[in-house]
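For this depiction, one protein chain was excluded, whereas all remaining protein chains were kept in their positions.
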Amino acid sequence: MDRSQDPPAKVPRHAADDYTTSMAERRRAFARERTGAALEHVGRFSLDPATLPGNIENFLGAAQVPIGLAGPLRLHGEHAQGDFYVPLATTEGTLVASYNRGMRLLAECGGVKATVVEQAMQRAPAFLFDDARAARDFGHWVDAHFASIKAAAEATTRIGRLVRIDHYAVGPMLHLRFNYTTGDAAGQNMTGKATLAACEWIAAQHPGGAKFLLSGNMDTDKKHSRLNMLATRGRRVVAEAVLQREALARVMGVDTAEAFAMRQVSNVGAFLAGSSNNGSHAANGLAALFIACGQDVANVAESHAAVTYTQLLANGDYYWSITLPSLIVGTYGGGTGLATQRECLELLGCYGSGGADRFAEICAGVVLAGEISLASAVIHGDWVSSHDRLGRNRP
Amino acid sequence: MDRSQDPPAKVPRHAADDYTTSMAERRRAFARERTGAALEHVGRFSLDPATLPGNIENFLGAAQVPIGLAGPLRLHGEHAQGDFYVPLATTEGTLVASYNRGMRLLAECGGVKATVVEQAMQRAPAFLFDDARAARDFGHWVDAHFASIKAAAEATTRIGRLVRIDHYAVGPMLHLRFNYTTGDAAGQNMTGKATLAACEWIAAQHPGGAKFLLSGNMDTDKKHSRLNMLATRGRRVVAEAVLQREALARVMGVDTAEAFAMRQVSNVGAFLAGSSNNGSHAANGLAALFIACGQDVANVAESHAAVTYTQLLANGDYYWSITLPSLIVGTYGGGTGLATQRECLELLGCYGSGGADRFAEICAGVVLAGEISLASAVIHGDWVSSHDRLGRNRP
Amino acid sequence: MDRSQDPPAKVPRHAADDYTTSMAERRRAFARERTGAALEHVGRFSLDPATLPGNIENFLGAAQVPIGLAGPLRLHGEHAQGDFYVPLATTEGTLVASYNRGMRLLAECGGVKATVVEQAMQRAPAFLFDDARAARDFGHWVDAHFASIKAAAEATTRIGRLVRIDHYAVGPMLHLRFNYTTGDAAGQNMTGKATLAACEWIAAQHPGGAKFLLSGNMDTDKKHSRLNMLATRGRRVVAEAVLQREALARVMGVDTAEAFAMRQVSNVGAFLAGSSNNGSHAANGLAALFIACGQDVANVAESHAAVTYTQLLANGDYYWSITLPSLIVGTYGGGTGLATQRECLELLGCYGSGGADRFAEICAGVVLAGEISLASAVIHGDWVSSHDRLGRNRP
Partner (left out) sequence: MDRSQDPPAKVPRHAADDYTTSMAERRRAFARERTGAALEHVGRFSLDPATLPGNIENFLGAAQVPIGLAGPLRLHGEHAQGDFYVPLATTEGTLVASYNRGMRLLAECGGVKATVVEQAMQRAPAFLFDDARAARDFGHWVDAHFASIKAAAEATTRIGRLVRIDHYAVGPMLHLRFNYTTGDAAGQNMTGKATLAACEWIAAQHPGGAKFLLSGNMDTDKKHSRLNMLATRGRRVVAEAVLQREALARVMGVDTAEAFAMRQVSNVGAFLAGSSNNGSHAANGLAALFIACGQDVANVAESHAAVTYTQLLANGDYYWSITLPSLIVGTYGGGTGLATQRECLELLGCYGSGGADRFAEICAGVVLAGEISLASAVIHGDWVSSHDRLGRNRP
């Protein structure tokens, strides 16, 4: 088939009423005709297309991602307390089993303490001047006018609050990093809109005006960065547990002293590699939770960064913590209200207003469970054999 | 509801026959009872649970992630040639529209050239010795026995080929990074198994034995790292295009010279922030493609890294390239054979054997389209307004 | 000679009066006897040993590092204005000639604008708690008691002023980064002492006490770090110039458009390599200035980080800036008062009180000159030939 016909055929859209079953079917027919793909299952969804404006364009159908149920995850958060059954949407065999094993051990050891320590969502415009001196002086002007800038930003949002503006000077520029709290929304759009309003206020009020680019790439949105790890993006959450020596040996076949010794190896490997994470695989649990619960899955890029810190206690027990410095979650807006996504958030008691801190604590607890399980498998030597047993999925 | 009952209730499983509609329903009932969540839509899937062994444990149901159709993406790859209609599974409004806009511009400018320049999947064991001298000498021994190590590794796999072993010495350790080609599979499990066999051969043959940890965290699996960007993980793919000055102005409202000037700002922002990516939002397109097409979505962590390199040409046209140095994809194994996932790969002509290079080229082309569209929106100033129009999704 | 005699012979010291010519001679004799090294030139110094307490222990003699004179560097700083002749202490042939060439071009182009945009010196203790929640709450307590903490810190110093305390939470810890201005001193000792006093005040006043380590390695002293680049350590200084197209072509043989095109290549190389600096060789000029002018040369580790940002102007001229985000300099205390060091600072009009900002501007101007010269040599192709001519130094 020669695909290079010119001009290319455009995907069908209905100007007035595009979010319908029939338009989805029309697009599937269009695609089927051009590619031979049946798209039969893609068309077999139960969600109502009328709920989709604001979430998708050119709606075609739905991906069905299998969900496994892990748990209970026993949590002692400030927002999440008790036993949680966790929906993990993934196609990677062993993942659910491994997280489940970690949760079992944690429950035996008394559960996980989870704490949200900070919240901040950003938009980081760059302001461009003739020289560095003008940029620096502009920074002082911004500091002096913070209250007005805050008012301009917050006029665009019911929920977002501008907390502070960080400055990063380079050459004739000043990168400003606007830090907001955004309630239970992840907040990228909210902060984009608020910051635009703030920048427009600045450009109008600053003597001589001010040229800006709404993002100078220091947000850093949808990208891992050291800056995000340092300065928090989304929520900074810590999950902690003390693993009893006897329990780790019984459930995982691993001695706590050996685990602590091997942590020194992993730390060095991650440090030398210039890694975003000195732990194992936070991305696995987070991606699975994000898909199930209607999060912006691209934020796995920022959210998978993590810092593992452990200590072997005098009695042989093992303190293990994981810090997620840039976990981006929301329980309001975005994809959280869609059919299965909302159900999964409800399964965790996190849907809607007031849910985001709870959901963040759950995320951190899930990650900790996965870290302990995988690290133990690597040390114990059953990592490969378990994937052989649970992860064989060739057609 | 007090969730801290002790002992915790275990998720129901059927020892012999767990991948059935009824077991999924039993688990939903179990969860419903404990949480009140209806899980009605989660239970309305069309995929056959019998296809799921190797992909999920404790199957509960399916997440329905809406798919939008973008395109056509006009590609001049070595494997992907012609016009492609691209399924993007996301809940983020504007995403499909924005990528679609980028594809339109690219098609007008003659399309995208995409090239896979390298392939490598890794497992990186750490070998531990009494001192650095022993570790160094062990490295020489490994080099001298490469053929035998390769034979031991490849005995475990039909497809994987051990290409080389990189060495990273630290203290009394030697981290070895085994680099494989893995055909059309993403290859993490394959390389894990092969490397374990290689390590066991080494431990048996090396005089005095050899203590190892199968991963010393230099793989770096499910984590962004500078090492992955440098040494390639998965595929290293480049997408390139020349944007005609007139076309960029007409479609995006942006002048090429202005775009190039603003790229200097973005480069500096990314560099200073210690970012994984000096571009805009590769993670968006990749996450949407990965969900639709049965990829391991956690690999967004590695795959979203990117390097943008551009030049303004003498005639005012604009050369734009994006390099994805650690794009992890497969079209065989993993989640690729599931119901909707397979259909989406078929929509792209990428399902199964021979599809991975083609799919990698498509991924790079999609990312390039998204970069151009978002960067233009930031410069032109319609970034916020388009999200306001397409991304309003509050309940 | 068998050096492993046991117990080892200790270096001679005089308990009461160690800073004398005769004790230096006695130590040279001690060393001469054990190693055969003549140490003749090492003993031929003109500095007065009595000036050395506080700068060295076990004084043996002096290294003679040749100084070359470059310049004039034409500067339009806020503190350094006019033409400066710059002492560069180095043993690397070509270095002085290359910097000199850069200064000549810059003078022809109207000189360098240099600006100190920020000042901060740090000490970063880690406070350790039982869990993350306690660490977080401690952070709030610190914020609430900032005035008292500031008073405790500043009680130890006439000059240092505590400006703010940054927080970085990890696991059950809170890293606090105390940011001071330190006048014309580099300030590491001053801030160490002040922060210790602050920590002791905190430990005494915080309910339940507070365990701390005076440095948790987030200072990050004598080490490059992304954090230092982001948050400033020492002074953040920018040097800028507009290179006229004709002048660059005449002096360097390089076209501005070619230089700008090649900058895209260098940017990408630095970004991909995970480099501390997207420019060429700031460390060269800084090390040479630091040795000549009595700076702490180990701070080249932090100070050599730099961000180059350039734009090609519409008229073909070339705007070039370099930002040194963590330039650590002092003109008071440290080695600045020693014999030759003071003379070199006086040569620049920077010795003593009020000199540090001026010296920082000069450093940035020198670095810019070196960047332009080396980058031009690489592009023009005379890089190797000039080293062949000026850098042949085999015995």
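By letter and in written order, the chains are A, B and C; residue numbering begins at 1 in each of them.
To be clear about the criterion, contacts are C-beta pairs under 8 Å (C-beta built on N, C-alpha and C of every residue); 3 or more make two chains touch, one makes a residue touch a chain.
This structure is a prediction, so every number in the text was calculated from the model and none was measured.
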Among C:L105, C:I291, C:L327 or C:A356, residue touching the chain not depicted: C:I291
Option from B:F45, B:Y168 or B:F290 whose C-beta touches the chain left out: B:Y168
Touching the absent chain when the full complex is considered, from C:R34, C:H140 or C:R164: C:R34
Residue among B:K113, B:K150 or B:R263 touching the omitted chain: B:K113
Touching residue (missing chain; options C:L60, C:M252 or C:L312): C:L60
Interface residues of chain A (partner: the chain not displayed): 226, 229-230, 261, 264-265, 267-268, 270-274, 278, 307, 309-311, 325
Interface with the unshown chain - residue positions in chain B: 78, 113, 115, 117-118, 131-133, 135-136, 139, 168-173, 226-227, 230, 236, 238, 240, 274, 307, 309, 319, 321-323, 325
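What we mean here is this: only the chains that are shown with their structure count from here on.
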Equivalent interface positions on chain A and chain B, same or different at half: same
Centre-to-centre distance between chain C and chain B (centres being mean Cα positions), rounded to whole Å: 41
For chain B, residues contacting two or more additional chains: 226, 265, 267-268, 270, 272-274, 278
